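Down below is the structure, laid out as structure tokens.
For this view, one protein chain was removed and the others were kept in their places.
Naming follows writing order (A, B and C), and every chain is counted from residue 1.
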Amino acid sequence: MTTLPLSLPTAVAAADAAVAPAQGMAGVAWLLVALPLAGAALLLLVRRPLERVGPIIATVLSWGSFVVGAILLVEMIGRSPEARAQHLTLFSWLPVGTFSLDAGMLIDQLSVTFVLLITFVGSLIHVYSLGYMAHDPDRRKFFAFLNLFVAAMLLLVTADSYLLLYVGWEGVGLASYLLIGFWNWNPPYASAANKAFIANRIGDFGLGLAIMAMFATFGTVTITGVDRAAQAAGDQAGTMLTVIGFLLLLGACGKSAQFPLQSWLGDAMAGPTPVSALIHAATMVTAGVYLVVRAHPVYDHAPVAALAVTIVGAITLTMGAIIGCAKDDIKKALAASTMSQIGYMMLAAGLGPVGYAFAIFHLVTHGFFKAGMFLGAGSVMHGMGDRVDMRTFGGLSGKMKITWATFLCGWLAIIGFPFLSGFFSKDKIIEAAFVGEGWRPWVFGLTTMLVAGLTAFYMSRLFFMTFHGKRRWLEDDHPHESPASMTVPMIILAVGSVALGGVLQAGGFLDWLAPVTGGHAGAAHHEPVLPIPVITGGTLLLVALGVGLAWARYWRADVPVTAPAGSWLTRAAARDFYQDDVNHGLLVVPGNALVEAATLADDSGVDQGTDGVGRAVLGASTRLARLQNGFVRSYALTMLLGVVLVLAAVWMVQS
Amino acid sequence: MSLMNYVYLAIVLFAIGAATVLVRRNAIIVFMGIELMLNAVNLAFVTFARMNGSLDGQAVALFVMVVAAAEVVVGLAIIMTIHRSRRSASVDDANLLKL
Amino acid sequence: MSPIVLMSTPMTSVSALAPASPVVTAAGTSASAFPWLTLIGAIPLLGALLLFALPGRAQVGRALALGFSLLAFVVSVVAATRFDPGSTAQFQLGERLEWIPQFGVSYSLGVDGMGIAMIVMSTIIVPVCVLAGWHDVPEGGRRRNVYFAWMLLLEAMIIGVFASTDVFLFYVFFEAMLVPVYFLIGSYGGPQRHAAATKFLLVSLAGGLVMLAAVIGVYVLGPGGPDGFLVERLTGLSFDPLVERLLFVGFFLAFAIKAPMWPVHTWLPQAASQATPATSTLLVGILDKVGTFGMIRFCLQMFPEASRWATPVVIVLALVSIVFGAAVAIGQDDMLRLIAYTSISHFGFIVLGIFAFTHVAGAGSVLYMVNHGFSTAAMFLMAGMLAQRRGSVRISDYGGWQRVTPVLAGCFLVTGLATLSLPGMGSFVSEFLVMLGTFQRYPWAAAVSSLGIILAAIYILLWYQRVMTGPKPEGLERVPDLTGREKWVMAPLIAAFLVLGFYPAPVLDVINPSVSSTLQHAGVTEPRPTNPAPAGAMNGSAK
Partner (left out) sequence: MSPLALIGPPSATFTPSEVSYLSILPMLIVAGAALIGVLVEAFAPRAARFTAQFAVAMLGLLAAFAVIAMRAPAMIGVTLSGAVVVDGPALVFQGMVLLMGAAGLALMAERFGGRGPDAFTPSGSSVPGSQAEGLAERLGTTTEVFPLTMFALLGMMLFPASGDLLTMFVALEVLSMPLYVLTALARRRRLLSQEAALKYFLLGSFSSAFFLFGAALLYGYAGSLNLGEIGRAVGTVSGRGGLLAAGALLLFVGLLFKVGAVPFHSWTPDVYQGAPTPVTGFMAACTKVAAFGALLRLVYVGLAGSRWDWELVLWIVAGLTMVVGSVLSVSQTDIKRLLAYSSVAHAGFILVGLLAIDRAGIAAVTFYLASYGFATIAAFGIVLLVRARGSEATHISQWAGLGRRAPVLAAGMGLLLMGFAGIPLTSGFTAKFAVFAAAVAHAGAAGVVLTVIGVLSSAVTAYVYFRIVVLMFFSEPGGAPVDVLRPSAGGATAIGVGLLTTVVLGVFPAPLLALAASASQFLW
């Protein structure tokens, strides 16, 4: 190995035909990550002077990233579809023999989509937080963590290799940990943060192993390299691809709170609400979907792994929806909904080329409406003394008009009200789920359709319990509308919730993504097993049913302030289907047993072994010393015995 | 009569001397056992000198006698002091140093 | 002493224009005109002697210690700039004097990339430890001077260990450094320190003496002559397989004890929990690296066959160390013991990487040695700063400290994150490289070792939670946050985590040649990817 010249961050030409070297704004794409990272570092290191202005600096830097992203988008649109992907090499990161990895950025349609989603929603939430966190003594730290999150998330989506992606991947996990535990003097919150991080680590275990498997199989871990190798190897490397697929899925499950690693997301609502909106609804939790779509060449040749993705998605979306029906905590209900919606995306991603683009599409629209609703929930809490129990809300529409209106937009969008964002994106997934042969379209299609109805029910329940029906406030509640710094972002997101789906649909978003996601054109060749109008109609019917049922039970009827016992299903759902208990039984109990056994073994086994040698020597010494009894004749006897033995030995040898 | 019988006699005397050292308690007797061993060796030397036809062995016997005499001087002195201090010449009574 | 015999200067001419392909054979030692390595070691040695001689009244002791350790650091950095990663000689900055020609022993120094990296790491950590131990001997006087004198003496010995290219000389330093450590543990620390010091010494000495037998064996079987103990002369010998295995075991046992690996690790938790944090830092941060350093330098290079023979067992032991150490760490209430057990887990990774016999894993291990030095140092120092404030090392005596000492909490968290190998921290790079390289040969082993990263998250975060989070502790409102001195202790370490996490390339460039040369000596070929990517997309990003 020879010394490599230490390459400074420069745009170096990538010898890759499909991915052009970075030009123009892409040459400084590193600013995307660098700006918020600098903000985080600055706010954490310079303490007292920035207590006041720090949040504003952070917000400005976040918007700065958005501007960079927007310019990137404009430039990208200006190029021909084949030449849109660009690659930027930053510096030699890990030059290790056969594994020589540069840190670099891959700026293509997919990453730019994410960049814009993250920076736009993220910046809005920065603004919102200026109001929401105005009275928190630690807000400087809060904004530092937010900036850290934005930087890590941008690194995740712009990384040109899975390993760099992994850096961002754990970086967002760290930011999530820090923000969930932001109020960690409350012990359950601290536990929630730990739980999130550790569950994510289990997922990371999978992602890490997947990267290792990629290197062992393909000799590379760059995204483009793995893509090409997977395509070139095709079914020859089927087993390894399946293994990699499963491992990636494990990673995705951890980050995106998919079954069976979903339990942390509900607890993660312990963090401040803007955090829930940004990290645990709009961006970070969708990283799993990003990962699966990014790695689609792997799944293309690993049908079993792809099917597993679909099944995981189906299970999670159903489970999330049912849990959503049973939660009285507004944020936890939204969290369940997030799980369910990401389940949709995962399912779509697992469907193969038919679904990749739809998954991303839904991801983007979901980012807007779910973030909007979370901010709405935050606004409600702001007005209701930071309480979250919806049973003590009700009838807030009059007092918080803007919040109500923006939440309304979000609600309509998520239930798939025609021509709002969710309608376009979710219906596409339902349609795609009906594509295929054999049992799959029926199972997945019907699941998605039924859950669409369920979604309408629980979201309506949430909406009605909070904003409509009787006022069930506590005595000293004085609901009021939030300041403009909070409402303006909500309004903007509401606009997005309403219009983004249509705009993107009309703007050819799916075709735009096609070069990266392998073309949604596949949908054209594969007709759903049911006619599309039937699917759409059936879905809308189920949605209407769900809304109606919710209206009857949670608007017209009185909602008891204390939750009724409910059926076993409600109880199970309210307890997240005993996920914590299962985890406890399957992981915590054996884990504790391992810890105790190992500690015991160490204290009494291994350590005693070492000491035992010492004791044995001492014992031997004491016993031997008894021969030294002080009698000179006994010494003479010892000598004589020695002589006799020696002579006997000689005699035996001689004869 | 073979000369080897003298050697055997020497060995027997040597063994008797060694046994004396082991079984008797009185320091003087123990010491006599040692003297017996030395003289047994003298017998062996003289015998071997005869067998080998050289005078070296006989010369050695003379040396050994001298050395034994010197040993007696030193030995009796030591035994005397210890007898004065302890009023006992038993080797088993000198038993403070042990373990 | 006999007159100076300078080494000839073999094959250094191609350094600047070395081809981009892996080095074919790295051999020999390129001599240095100036005895850099001796100088680096002599500075702390002089400092130690001065401090021993200093009268008890002198208050300048610790300042002198800091000065000498910083000077050693500066000189080591200068020496590192003289190190040429492109050279084809296995060892650089070579020095050679005849010492005991009867045994073929010479005072031969020289470093490869691994050696210089370890030396620089050591010279960074020692001043940090001196600063951290500033108030360790509150009564001052001679006892304090002697405390720092032992530290400096240890530094000198450790530099000797890392710089020796003569097996005998290595052994001399390897064993001699037990003495300063013994006194550091036994004289300064907790109530059980005597027992801890004795245990440390005996276990180490037992391993070391078995190694002595192996050293003798190597000498007897070696080429002999006045330089018969040089590593390079002892490389590539063909032994009888049984003999080679026995020799290997002799060396390995000593190194495994020092490292420490399960099941010969028990001295470490005890020692670490009784010694002062500064001592523990030296112990785990630097001294234990000698074990893994030795495995690479001696076990792999001199006994390649036996190393391969032992690989399955060693890998299993390494995996047990990883999981076992982490599991026991979770259950600890004593912070210092906890750190000790995390180190056992981390050393499992290092050993795993060494015995994976791939370039990636090997480089990962060497880098891990550097990173672990920094992270574990920081960890011990944090524990020490907490203990100094609270007067206890029991985790259960803490809670809610973040509210009182936010900067301390922040540093603690960063350190913890480095320990759990968060990406962006140096430790991640090395840990991942180890697993990546291991996966190439033993996917199952990499998978099992990956459990370690989950367990690491648990022990670190639970610890942080129990110490830092929760309601504000009562009666401790006036506990001071980090002082300026403490910040200066932590700052270089945290900077090292981040720099090595994001830009480890310079260090890797230095390490790489030594790793490939070791693997060359070990006679293994790199595993190839089963389905390589088409040309142009190989080796990560194209250049």
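Throughout what follows, contacts are C-beta pairs under 8 Å (C-beta built on N, C-alpha and C of every residue); 3 or more make two chains touch, one makes a residue touch a chain.
Please read these numbers as outputs of a predicted model, since none were measured by experiment.
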item	value
Touch partners, limited to displayed chains, of the chain removed from view	A, B, C
Per the touch definition above, residue among C:L54, C:L93 or C:L178 touching the missing chain	C:L178
Residue among C:A42, C:L205 or C:L451 touching the omitted chain	C:L205
Subunit B residues that touch the omitted chain in the full complex	7, 10, 14, 17-18, 21, 27, 30-31, 34, 37-38, 40-41, 44-45, 47-49, 51-54, 56-57, 59-60, 63-64, 67, 70-71, 74-75, 77-82, 84-86, 91, 94-99
Where the missing chain touches subunit A, by residue	614, 617-618, 620-622, 624-625, 627-628, 630, 632, 634-636, 638-639, 641-643, 646-647, 649-651, 653-654
Footprint left on subunit C by the chain that the document does not show	1-2, 98-103, 142, 168, 171-176, 178-179, 182-183, 186-187, 193-194, 197-198, 201-202, 205-206, 209-210, 212-213, 215-217, 219-220
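Criterion: only the chains that are shown with their structure count from here on.
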item	value
Of all other chains, the one whose Cα centre sits farthest from subunit C	B
Euclidean distance of C-alpha centroids - subunit A vs subunit B, Å	96
Distance between the centres, which are taken as Cα means, of subunit C and subunit A, whole angstrom	36
Multi-chain contact sites of subunit A, meaning residues that touch two or more partners	none
Complex interface listing, subunit C residues touching subunit A	18-20, 22-23, 85-86, 199, 202-203, 262-267, 269, 324, 327-328, 330-332, 359-360, 363-364, 400, 402-403, 410, 417, 422-424, 428-429, 432-433, 435-437, 439-440, 443, 446-447, 450-451, 453-454, 457-458, 461-462, 465, 468-472, 502-506, 508-509, 512-513, 515-516, 526-534, 536-543
In the complex with subunit A, residue positions of subunit B that touch it	18, 21-23, 25, 30, 91-92, 94-99
Interface residues, subunit A side, partner subunit B - complex	625-626, 628-633, 636-637, 640
